[in-house]
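For this view, one protein chain was removed and the others were kept in their places.
The letters A, B and C name the chains in turn, as written, and every chain counts its residues from 1.
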Amino acid sequence: MTSEALSALHPAPGDAAAVARHPRHVRAYGDTTGDGMVQLSFTLPIPHDARAEGAAQMFARKMGIDPAMVVHAKAMGPDFTFFVVYGRSSVILDLAEVPVVEREFPILPANEINLTIRSILNRRLTVIGACVGTDAHTVGIDAILNVKGFAGEKGLEYYREIKVVNLGAQVLVPDLVARARAENADAVLVSQVVTQKDAHLTNTRELSAALTAAFPHGRPLLVVGGPRFDPAMTAELGVDRIFSKGTTPGEVASYLVHALAGGVQ
Amino acid sequence: MTSEALSALHPAPGDAAAVARHPRHVRAYGDTTGDGMVQLSFTLPIPHDARAEGAAQMFARKMGIDPAMVVHAKAMGPDFTFFVVYGRSSVILDLAEVPVVEREFPILPANEINLTIRSILNRRLTVIGACVGTDAHTVGIDAILNVKGFAGEKGLEYYREIKVVNLGAQVLVPDLVARARAENADAVLVSQVVTQKDAHLTNTRELSAALTAAFPHGRPLLVVGGPRFDPAMTAELGVDRIFSKGTTPGEVASYLVHALAGGVQ
Amino acid sequence: MTAAEGKLGLDPEVVRTARRLAERAAQPVIELARTHSTVSVERAVVRLAGITGADAEGIPWVNRLVDSVRDQVGLEYGVALPVWAALATGDYPGLTALAREAAAGGVTFRLPTGHAAERARRASLRAVAGGVARVDANRRQREEMIAGLGDPPKPWIYLIVATGDIYEDMPQAQAAAREGADIVAVIRSTGQSLLDYVPEGATREGYAGTYATQENFRLMRTALDEVSAELGRYVRLTNYASGLCMPEIATLAGMERLDMMLNDSMYGIIFRDINPQRTFIDQRFSRQVHARAGIVINTGEDNYLTTADAVDAAHTVIVSQLLNEHFGHEAGLADWQLGLGHAFEINPSLPDQFRLELAHAQLVRELFPDAPLKYMPPTKHMDGDVFFGYLLDAFFNLVGTITGQGIILVGMMTEGIVTPFLSDRDLALKNVRYVRDACGSLAEDFHPPRDGVIATRARQVLSESIDLLGRICDDGLLDAIAAGTFGITKRPATGGKGLDGVVAQAAGYYNPATEILEGRAHDEVQDELS
Partner (left out) sequence: MTAAEGKLGLDPEVVRTARRLAERAAQPVIELARTHSTVSVERAVVRLAGITGADAEGIPWVNRLVDSVRDQVGLEYGVALPVWAALATGDYPGLTALAREAAAGGVTFRLPTGHAAERARRASLRAVAGGVARVDANRRQREEMIAGLGDPPKPWIYLIVATGDIYEDMPQAQAAAREGADIVAVIRSTGQSLLDYVPEGATREGYAGTYATQENFRLMRTALDEVSAELGRYVRLTNYASGLCMPEIATLAGMERLDMMLNDSMYGIIFRDINPQRTFIDQRFSRQVHARAGIVINTGEDNYLTTADAVDAAHTVIVSQLLNEHFGHEAGLADWQLGLGHAFEINPSLPDQFRLELAHAQLVRELFPDAPLKYMPPTKHMDGDVFFGYLLDAFFNLVGTITGQGIILVGMMTEGIVTPFLSDRDLALKNVRYVRDACGSLAEDFHPPRDGVIATRARQVLSESIDLLGRICDDGLLDAIAAGTFGITKRPATGGKGLDGVVAQAAGYYNPATEILEGRAHDEVQDELS
């Protein structure tokens, strides 16, 4: 770490507020700059006996918390113990290293989106939406697609130049791919809410492979969304864009015309 | 890690319950053996912007949580953001490595304690208690010393053969040492509850040094207690025994006669 | 009237009107269910007669058998006559052997007539009576165990396990019981309700839930019997009937002594896109089985409030409860078996949110004084702030306590994040216990004034319910569903999955299970049943 970074962690008295305002290296903050305090809770599959609190402390220390205070330990039956730990985390974050998924496109008003589609495609843009696999959580995809929309913004159905085919829930990947071919879809929008055992990742990879295979001359845009997706994983999952918690329809529409206009290869 | 340990983490179907019952290596437990799930919350001194969730995720990853889900992020004014993270901790704990402060003495009934003191010392055992420094939390030390006691057990004053001198709160170290000399104390019992800026550790070290200096031919037993002490730190702090949260007077009395009888050098 | 009642000043005449309208709205659908059958109803009949097992692909023999019958003679007359006619040939040692042979294409089914028909009728009736006898025996055993072990006081604490692996579920369920759960529910894997068959055997993989199978039912009931004995309190087991196999799962539940079942007349339609007609027919049969088994059903009105707004749609919950009540009564369920559902889902940032919740919960309590209402915790507004989520669950528990709900589904702070951790359940139960013990009879101090926020709101919801019921009577329930009345989800009467499994009963349709369940065959099978 540079000495400049170090001094940011230990500001000189007097100018602390100024220096601390935008340092590059930061620690967790309990009640004092640089104190590194965090709260952690977890269960260990061990009985709550003399060893338990020591085990919890060691666990926390292995996560880089030192000193670690085991402030709560509770037996849950004979084989498990729940712990709450407070302590100082050794992590120093270099903010310059944090990958930022900045929005790579401007947010456009509805009329401009309609105009752009018309001028580029000279026809309506066809979008197919679905929850694939066994996922039946449609509220998220409906929020994006239905006229009613989300957070005060109308959904994609509201856009004159967008044709929305919403297949609903629990759609099988082959059915979705077939429909995309039949409709000659420009974009496939898929929602995945259930994440247990990484179902969302598995399903997305499966869909991406199937779609690519079904469209040898270039597949439609593939956009996935859901509250627990990491937007930085597009390459890993083989999709064009990932939207997470709190997405609004306007963002999705703006992204689509941006991609259409060549923002995506 | 041994392959035996690894197989304990991934039990074969069928005998999972049996193998998992007492494995030597354990991970955190969310809802499935080996899932490693933990919950973490912390604040970073950064604004809640596009970068924030990425920063939180990186922070968690640096603590060995991967995958890390930032499930909650909340701006606290313009300069701070609070995060809640769930994810899989990489920590695998070797239970054999956990230091256990097992009670090194048996718990004795009051009459036996009185008898032992009488037979060894042929006089009453003198104990001096106090909260040193600026700490005014007397409930803990009173729970140990006062007749009323704690958790249904009578305090040390109740023991016929123990003479208790309770100096109360905010006692200066020199005053305590002087009184220990004046009373010819066998044991000094000190409580420290306030831990901010490690006050309890600083005060304990100061006391230990002063007591040792004042008794060149061997100081009284030095016992400290308080809810946030780590019982494994006796050597570091220069004390004979540390008692933490939930201590009962009977434990302390039993320890004292054990130490008296030579359990402590 | 219990102590919890009569705080809102509801007009009994208005309440009677609401019930009358619900009855009228339900009538055409009941008629539909009376005059139709489904593949799953027919499979349930054969299951009651004792068929088990599945082929190498995991498709149960009962499916193979009913499919063969359907292919060859159709199901308009029911599966019983052709099947027992085939068995009467003496060529097959039993139902499973018959099914195996049928799947291999080696059986020719015929609709028997005359004497053969009468023999098949009698044989099927006796065979099915064996299954019903098992259901009856389970019911008696439950009653005895409860009498012996003791029944926990209301509200019953309802906890979910959902690891996907029955062998992880069992210790978790026992742990939950030790921590205070009175009822343990095993959530199903996400895909199961759209399977048109019931998987077989003990299962260890499932997404966000564990498959409902007869063997899993048995394993879990055994685990809970064990812990019930240990704790000296009968711990109830719940699973889910809703889905394409409602009649069969209800049957298996009766045969494995489950105690409660999620069973809603419309959930499958709205939240699984199952065909409405299929659902209403299946629902009626499944409830007849539950009625016989002494199982308490749980309805699913809480779900409406996850897709619709809890204030705007409050009256749809009441309407659905009144419909569920009538459908339930018609199928033979007693009031104590009607665990009508509702939920604490009002946006917590709405002013007076807590008092509006009190109004809704108290209204349901006063409308259905003898039903063991099932009250569901907040889910929609659980947004990842686990601390606040834990608090919100406490206020849910408090509403439950003040308004005397019968079954409290315990809220989890990680709702919105993951399926519950072991520790979530432990913390959640601590939450429930605190509220229950510390606020015990707070209802004693709760007296909403007649013209206050709470009583006014309750009367308003009731009056909106009556308006909606009136419209449903005019348009028909199926059209109302098609128009998106419930959960703002539109489900046309001919859409959705499973319509092809529906069949209109022909004159001469025969169903031995219905005969027994509707009390028409009692004399004939006295021996089998006692």
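Couple of notes before you dig in:
Rule of thumb we're sticking to: a contact is a pair of C-beta atoms (placed from the backbone, for glycine too) under 8 Å apart; a residue touches a chain by one contact, two chains touch by 3 or more.
Just so it is clear, the model here is predicted, and its values are computed rather than measured.
Listed residues A:Thr32, A:Asn111 or A:Thr202: the one in touch with the omitted chain is A:Thr32.
Touch with the chain omitted from the figure is made, among B:Phe82, B:Tyr159 or B:Phe229, by B:Phe82. The omitted chain makes contact with just one of the residues C:Arg233, C:His329 or C:Lys430: C:Lys430.
On the side of chain A, the interface with the absent chain consists of residues 13, 16-17, 29-33, 37, 39, 69, 71-72, 74, 84, 86, using the contact rule stated above. Summarising the interface, chain B meets the missing chain with residues 41-43, 74, 76-77, 79-80, 82, 133-136, 139, 168-170, 194-197, 199, 227. Listed here are the chain C residues that touch the chain not shown: 348-355, 358, 385-388, 390-392, 394-395, 413, 427, 430-431, 434, 437-442, 444-449, 452-454.
Quick note on the criterion: only the chains that are shown with their structure count from here on.
Centroid to centroid, with C-alpha atoms defining each point, chain B and chain C lie 51 Å apart. Taking each chain's centre as the mean of its C-alpha atoms, chain A lies 40 Å from chain B.
Computed centre separation for the pair chain A/chain C is 35 angstrom, with centres defined by C-alpha atoms. In chain B, the residues that touch at least two other chains are 29-30, 33, 37, 39, 69.
The set of chain C residues touching two or more other chains comprises 171, 416, 418-419, 421-422.
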